[in-house]
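Below is one structure, written out as structure tokens; the observations come after it.
Every protein chain but one is kept in place in this view of the complex.
Order of writing sets the labels: A and B. Residues in every chain begin at 1.
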Amino acid sequence: MSQLAEDAPSSEPAEAPTAAASDPSYDGLRLQRLTKSFGSGFTAVDALDLDVPRGSFFALLGPSGCGKTTTLRMVAGLETPTSGSITLSGQDITFAKPYRRPVNTVFQSYALFPHLDIYENVAFGLRRRRAKEVKAKVEAMLDLVELTSQARKKPAQLSGGQQQRVALARALINEPEVLLLDEPLGALDLKLRRAMQIEIKRIQTEVRQTFIHVTHDQEEAMTMADTVAVMNAGVIEQMGAPAELYENPRSTFVANFLGQSNLISGTVVSRSSDVTTVDMHGIQVSVPSGRTHVDGDRGWVGIRPEKVLIGEEGAELDAPGNTIPGGVISDVSFVGVSTQYLVRMPWGQELQVFSQNTGRTRMFRTGERVELSWRPEYAFLLDQAQDASAGAQRDGQ
Amino acid sequence: MSETVRRKGRIGYLLLLPAAAWLLLFFVVPFYSLVATSLFDPAGSDFRGYEMDYAFGNYVDVVRDYAGPLGRSLLYGALATMFCLVLGYVLAYAIAFKAGRWKNLLLVLVIAPFFTSFLVRTLSWKLILADDGFVVNTLQALQVLGDDGRLLATPVAVVAGLTYNFLPFMVLPLYASLDKIDHRLIEASGDLYANPFVGFFKVTWPLSLPGVVSGTLLTFIPAVGDYINAQFLGSTNERVIGNVIQSQFTDANNYPVASALSVLLMVLILAMVLVYVRRAGTEELL
Partner (left out) sequence: MRWLRERLVLILGLLVLVYTFVPIFVVVGMSFNNPGGRNVYQFGSFTLDNWKDPCGPDDLCSTLLTSIQISLLATLVATVLGTLAAFALVRHDFAGRSASNLLIFLPMAAPEIVLGSSLLALFVASGFAGQLGFWTILIAHVMFCLSFVVVTVRARLAGMDDDLEQAAMDLYATPVQTFRRVTFPLVLPGILGAALLSFSLSFDDFIVTNLNSGNTTTFPMYVYGQERVGVPMQVNVVGTLMFVVSIAIVLGMELRNRRRVAA
């Protein structure tokens, strides 16, 4: 059960299978050693192990091509795994036909049937299973997504946001054990996205079904999900609650893909039960043991830009512990709620600092000499064998 | 997001088999038969039967004897295609860019006249272009035609008929191409070049080329093979290759000559189509 966010702050690697993996009494969705290779030799998903607890809102987050959609399609039954297994409530559904598994999908393109009206689109799954009380159920579902007045319209007559809600209703009405959402908000504009994020979250809280949400948008994943799994190159890099992932990333990929990080090269000097001491270009800093994710000597000291405090040289800063003198401001951008600085350090690296505009400190100008500091408990230490820019090449960050 | 998934296996063959067999049996085999017939000894006849003689001389003979009709077919076809292109482009352009919400209605109207029998339509041109008709009288009054000038039974009438009859084959692919062009590109060209004529030749025309290529082919091929227009609207001076092939088959019963002419026509046309196929790939036509 180490995969669960609620009890998973351990340093165990995310991909490791757990002893509980073969437990048939597990009532969630369990992927074991799930692999999908394509004819061309490309492996989209590589021996993936994943437990999704019943009733959770789970996000699979990663850049395009990381294998998240392929994983989703294997769970839906639209793609056949090369090896591995998928079990749902203890039942093996690895090779079950898509129409024989209690799983429904909200497609990225919505895939609403253009020749059927909204009512019939929503009723489609019920009718296929010859369910009773179709009318009452459809009406209740249309009510839930606030589309009762549009029931007799064709999909083409609806706005993007309305179509999205029809797609959601059409899947939800079947009361699937797992609802899969494949980039469901990708086609909407920013404002509508925000509204729909809240909407979907509201519906999930109401229906209490398991939602698996695939997205490349880290903000969306963190806003909506209670557990986020960051996926990269066919494997899960790290999994946990959004805050846990953000505060204590275990790899450079996660550190960069979720928000931004300053990664500074350093050498481990000593380790104790509480802290690891690292020499960073001649300056000794400490990192809590629980945030140390490196076995060898060489590491990246990571610190989020908003955790870094900036002050005049020699000033008393409210951050006992790690102080790095000798910085020179090389760029200042005022963005309203905060001011973003680029600070060139004595060893040539530029660090990012986000300073809240609380009014307590003055703004610095380009060329000024400054001192940086942070509380040791905010830092983390990553393996230097990893690429410091992994996951960072993203727009708008 | 997902790509077309093509299933492998035997079902594909089973689905394709009936249509493919039909085309093999009634298109490929017949064409082979046509080629074979074209090499028969022309001395034979329907009665006595023909002998396979590998008489490639048949081709020399038909080129010598029927260069006139063959040349006329290609010429009339080319002229009609050219006029179709001009008229069709104007019409397709108007529908694609200027018709607004009347687009669909206009498209229906483009096809509508062509639901009436081809022969009946062509016959009515005979009436329109008749010697005492409105068109001829008007042209005579305007001194475009001499006092005893006429249109019927001239190449002009034949080309006019061809142009008329094959116009939709030009308009529809042109429209399909033009309709796909992003309006902003044309606006951008207006912004960059200022002159709408330059904009047209630098942006609209090149982007509509796929439609132009398939439209011209779809017009040219049937226009070259057609002989109804020549028969109804022309005189014996306007005999085209279709007339000759038809009468060699059914009246003269000279199968080797008729077949050789037919093969020659097909080869000429195929050569032109192959150039196109090279350029665009088979799946893109139509």
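Operating definition for what follows: contacts are C-beta pairs under 8 Å (C-beta built on N, C-alpha and C of every residue); 3 or more make two chains touch, one makes a residue touch a chain.
Nothing here was measured: the structure is a model prediction, and the numbers come from that model.
Enquirer: Going by the contact rule already stated, which one of A:Thr80, A:Gln157, A:Gln284 or A:Ser333 would touch the omitted chain in the full complex?
Expert: Here the residue in touch with the unshown chain is A:Gln157.
Enquirer: Across the whole complex, list the residues on subunit B that are touched by the chain not included here.
Expert: The list for subunit B reads 1-9, 11-16, 18-20, 22-24, 26-31, 33-34, 36-37, 46, 87-88, 90-91, 93-95, 97-99, 104-106, 108-128, 130, 132, 164, 167, 217, 221-222, 224-228, 231-232, 241-242, 245-246, 249-250, 255, 258-259, 262-263, 265-266, 269-270, 273, 282-283, 285-286.
Enquirer: In the complete complex, which positions of subunit A touch the hidden chain?
Expert: Residues in contact with the chain left out: 76-78, 97-99, 103-105, 107-109, 111-115, 124-125, 128-129, 152-154, 156-157, 170-171, 174.
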